[in-house]
Structures are given as C-alpha cells and as structure tokens.
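One structure below.
One chain of protein is taken out of this complex; the other chains stay put.
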Amino acid sequence: MAILARSAGSLNSNPGAKRGGWPRPGAAHLVPGGLKWILPGFILSVGLIYYSIIYSGYLSFFDWPGGRQEMTAVGSANYLEAFADPVFWTAIRNVLVYFVVIFTVQVVGGIAFAAALHSKVYLANIYKIIIVVPVVVAPATMAPAHIEVWQTNGTFNTILRAIGLGAWTQGWIGQSTTSLLVIIMAGCWGAIGFGFILYFAAIGQIDPEIIEAARIDGAGNVRLLASIVLPGVRSVTFSLGILNFMTALKLFDGPWLLTQGGPAHSSEFLGTMIYAETAGSSRNLGYAAALSIILLVLAVGVSIAIQMRSREKSPTGARKRKAKVANDV
Amino acid sequence: MFETRTRWSQLTLQVIVTIAVIPFLIPLVTMVSRSLEGRGWGNYLAVVEVPGFLTFFRNSAIVAGGSITIVYLATMAGAFGFSKLRIRRKELFFWMMMAALTLPEVVLIAPLYATAVRLGMMGTFWSVILPIAALQVPFTILLTRGYMDSIPDTLFEAARLDGANTWRFFWSILVPLARPMATAILILVLINAWNSYLLPKVFLISDDMGVVTLLPEFFRRQYNDDTPKILAAAVVTAIPTVVAYIALQKQFERGLAAGAIK
Partner (left out) sequence: MTHLGMGALRTRKAAALAAVAAASLALAACSGGGGSTDETTSATTGPSAAESGEVSWWGWTPDTPVAERYIAEFNKEYPDIKVTYRNFENVDFRNALAPALDSGEGPDVFDLSPAGGSPDTWGPYALDLAPFAEEVLGADWESKFGANYVRQLSDSEGRVVSLALGGMAAGFVWINQDIFDEAGAEVPTDYDSWVAACDKITAIGKKCFTMGAGGEDTFPTEMFHSVANSVDPAFFLKAAVGDARWDDPEGIATLEIFKMLKDDGIIADNVLDAGQYPLANEEFMKGEAAMVQMGFWYTQYSGAESCLSAMESAGVSNPECFVQLPAEFPDVAGNGNGSEYFGEVDYGLAINADSANIGPAKTFIQWMTMSEAGQQNVANALDLLPSLGGVAPNWDNITLVDQEVQQPAIEQLIDDSNATTQSRQWQTSEDTLDAIVLAIQQVFDPTINMSIEDIAAQLQESSVPSTVGVE
C-alpha cells in the first residue's frame, strides 16, 4: 500500500492536472493507460465530425455554388464579407440576446419550479409532466402551434384583450422589433423544463440538515434560495451556461420554422444564415463554411473562458470533496 | 423546500404554481386542437393508414437502438477514462471532443455524405446511426464524467487492493453504480435519435427505410400543406417519447442530477 501511495505520489506531478480543465484533487488514485478507454468515443466524435470541420475550414477559402460548378479560391474574402455584413452582426446580437435570456429564464425558472415542487404541493407529479413534455417534443412539430399563439389573431393577443390589455396587442411575429421575442418565448417554453429536471434533482441532493440549520437560524424562503440553494447547484448552472451558449450559436429549428429569420432579417441567427446559404439556390458553400468556422471559434473560445472562470471561483481551484455532500456555505 | 406552515401560504404556493404552469399547456392544447380540425379524428386515421406506418416506427426504433448502444458504450468507457484514469493531455482531448458539438447539422451533410459513400455505408442505417451517436457523445461524456467524479476514488483504490484490475472495476462496480446516469443518457439519445429529421431525410432514401419524422411529410403538398394531418402525425410521433419519459422519469432525474453536480 505504501509503495502504491509513493508511486502514485510521483504521478502527482503530472502537468496535465494543473493545465486548463477540471483539476483532479489528489492525483494519487489515477491509473495510467486511460487512453484506450476514451479512444472509441474520441474517434467516433472527433473522427466523424472533425473531418467535417477540416472540410469546412478548407471550403471557407473558396466561393463554390455547389455540385459540379467551379470552386474559385478567394482567400479570406468570405470572412471579410461576413464581418462586413450587417445581417451577420444582427445574427450575433440575436444569438447573444437569446443566450442571455434563455439562460437566465432557465436558471430562475428551473430553480423556482424545482424548489416549489420540492415543497408540499398537491398534484406535483402532474405539474412535473406538464413542464417537462416540451423538452421531449420535437421543435419542428411545435412550430405551427407557436405560430398560432403569437400571430396577430392568435391566443396571446386574445388573452391580452381578455384581461384588458388590448392596447398591447400587435403583430408579434410580423414586426422586426418583436420577432426575436417570439423566438425567445418559444425557446423558453422548452428550456425551463430542461433546467427544472436538472435543478430538481440537484436540490434533492442538498443535505436537508443544512436547510434545517438555516431555518433554525431564521432564514426566510428568499434567503434560503440565495445563500444555500444557489451555491449548492452551482455546477449545474455552469454546465447549463456552456450548453446554452453552444445551443444559441447553432440555433436553427426554432427561428427557421417560426420566422425564417424575418421579417427583414430581424430574427436571423447564425444557424439560419448558414442554412440559407447552404440550401438557397444562389448559394455560396464557401461562405456557409466560413460562418461555420466563425461559429466554431466563438463556441470553443467562450466555453473555455466559462470553464476557466468556473475554476477561479472555487477556493483553491480544486474540489475538496467528492462525496455527495452540499458545499460549505 | 419552501415553508408552508400556514394553510394560507400553502394555498398561495399552490395557486402560483398552477398559474405558472398554464403557459406550458397552451401550445400543446393548440397543437392537439388543430390536429382535430377538418376531418377530426379522421386525421389520425389518415396518419395510421399511411403505407408503411409500422415500418417507420420499426426503423426509428432501429436508429434509436443503434445510437443508444453506441453512445452508451462509448460514453461509459470514455467518461471512465476521463474521470478515473490518467491520460496525457487529457483536457486537450476533452475539449477537442467538446468542439465537435459546435457544428450545425446542415454543414455536416455534404462531408458526411462523401464519407458514407467511401465507407460503403450508403443505404444502411449506419449512415444515420453513426453521425447521431457522434453528435451526442461529447455531451453525454460531459455529463457522465461529472457523475463519475462524484463516485469516490477510494472505491477504486479499495477494489485495486482487493485484486481487481481496471476492467473488473469498470464492469463490475462502476457500470452498476452509473446506472441512473445511463438511464438519463438513454432518454436523451432516444429523444434526439427519434426526432432526427435532416439526416434520415438525406441518407435513408429507400422507401422501406423511412423513419417516423418523415411521417408529417406525407401530408405536405407542394403548396397546400394539410396542416391538421401534419399535426396529427406529429402528435402520433411524439407519443412514444413522452411515454418513455414518463416511464423513466425517476431514473432520469436521478441520473442527470448526479451527473450535473460535482
């Protein structure tokens, strides 16, 4: 045992543990030879997808209408065209707004519902199902329903009129100022359920003794949420952050089916721009590829940044405990 | 969680939650009610009468089953490797895998097509199963790794001391322990594989290889979509995933939660 501990200790100087990424607390336990374990997954995803990434990278330096038509080398013209295109920046703005709103709603709504359904509420199981079914149903199939809700003579306007807010009715989908809102609302519909599932289980993992202790100390509901629940589910929050950002960058189904990026490109997203460029009849696949590469760079860059920031927040950059116990508060 | 000592506060909570849940119902109710317009239940009849209706379900099951199996194996092994074993430049590999998550599907079609042809996969379900699995694996490994992190390493050492090698530990101890997470992954991949539209559309060309997501297409005309029947088809398509979720709800929550927190 002592021998094991010593050799494990020398393995501790593994530089990989301190470089970017999740630090391994006490690398003593790590057994070498892990490569063959990750290889299948790695080759599958990296092999199949990276080929597409490399292909896209290559393609982004050409103008190519597809099929057997000529590929013309244009250097970085596609990238410059993207940066000079106001629609591109509208799309970026939309992606960021979408991300911020969905993430916030997902966290707030998810935690709120999760906390509420952990309390004494009747019919809790039915509520859970209602909230979660949107996650399970394909976005493509829900689009007509969403349109019905938000169109000029739709459900939402009818409700506004019924509760006396008739002055607020407008053509939500058909106005460039509100088209993004419709897409965001449709996105929230599915996002809250997803957040709920994670947070519901995460809150269930918080040690009830800590909650009891806080109650005894006189903490109210809000205080409880802020000081105990929120930190306790921090890792869920950061996972959701990364996931939401990637999703927002790629987002296609919702905007395409609801507004196709309109009207007047007001609800354009990177995903819809890429699709339009790949699928339209006057298309430039090189331009689509350049947009994809920009997307990739943004995604990886921001994800790593989020990851690093998450590490900085922990006290020593290393997780202290591995057992399922709530954080120190 | 929330204190509801008085009847009054309990009632308030109940009412608030009920009102909060209503917006979730609206699109679902709209969808179902529209699917009953026109011919009413006849729309659902028309959906079921589509030639090859049952074949579509079988094919979707094949695609889902294949994807789930591959993702499960690759994820368990991969997460185990990332979480418990030492690998040089492990994080680099990890982030390379995460980068694979970023490509939109439509960009993958052309290169995947060329690959499929060269590997002789055209006309087989593999041309769809492998890309679907490849797109899921980074995310599932991300989740499962976190889950396995929370399984104490001391367990591993104890097993080693007892004479078990890495493989035994993986198979006999870790896999059973990771069952909740495996269930969560099963549901996630099932949903994604079941709802996959673009890949099957492009790769599964022959008539007897269609999947359920192509069912609504039967009611799309060049101009005049038969929207009620399309929605009926959508409802029918969604039922299996909803049923699966409800059935495995408990497992799902447990698995995902354990994975997401440290």
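As written, the chains take the letters A and B, and residue 1 is the first residue of each chain.
Going forward, contacts are C-beta pairs under 8 Å (C-beta built on N, C-alpha and C of every residue); 3 or more make two chains touch, one makes a residue touch a chain.
None of these values were measured; they are calculated from a predicted model.
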item	value
Absent-chain contact - pick from B:15, B:29, B:45 or B:117	B:117
Which residue of B:1, B:47, B:106 or B:215 touches the chain not shown here	B:106
Omitted-chain contact residue, chosen from A:80, A:96, A:230 or A:279	A:279
Residue, one of A:213, A:226 or A:264, that touches the chain absent here	A:264
Missing-chain contacts mapped onto chain B	34, 37-40, 86-89, 106, 109-111, 113-115, 117-118, 122, 198, 201-202, 205, 207, 217-218, 220-229
Contact footprint on chain A, counting only the chain that is left out	32-33, 35-36, 39, 42-43, 46-47, 50-51, 54-55, 58, 64-71, 147, 151-153, 170-171, 173-178, 259-265, 276, 278-282
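Heads up, the rule we're going with is that only the chains that are shown with their structure count from here on.
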item	value
For chain A paired with chain B, centre-to-centre distance based on mean C-alpha positions, whole Å	16
Residues on chain A engaged by chain B in the complex (per definition of touch)	1, 4, 11, 14, 16, 19-22, 26-27, 29-38, 40-42, 44-53, 55-56, 113, 115-122, 127-138, 140-142, 144-146, 148-149, 155, 189, 192-193, 197-198, 200-205, 211, 215, 221, 224, 229, 233, 235-236, 239, 243, 246, 249-250, 252, 270-271, 274-275, 278-279, 285, 288-289, 292, 295-296, 299-300, 303-304, 319, 322-324
Complex contacts: residues of chain B adjacent to chain A	1-4, 10, 13-14, 16-18, 20-21, 23-28, 30-31, 34, 70, 73-75, 77-78, 80-82, 84-91, 93-112, 115, 130-131, 133-135, 137-139, 141-143, 145-146, 149-154, 156-157, 160-161, 166, 170, 191, 194-195, 197, 213, 216, 227, 230-231, 234-235, 237-238, 241-242, 245-246, 249, 252-254, 256-258, 260-262
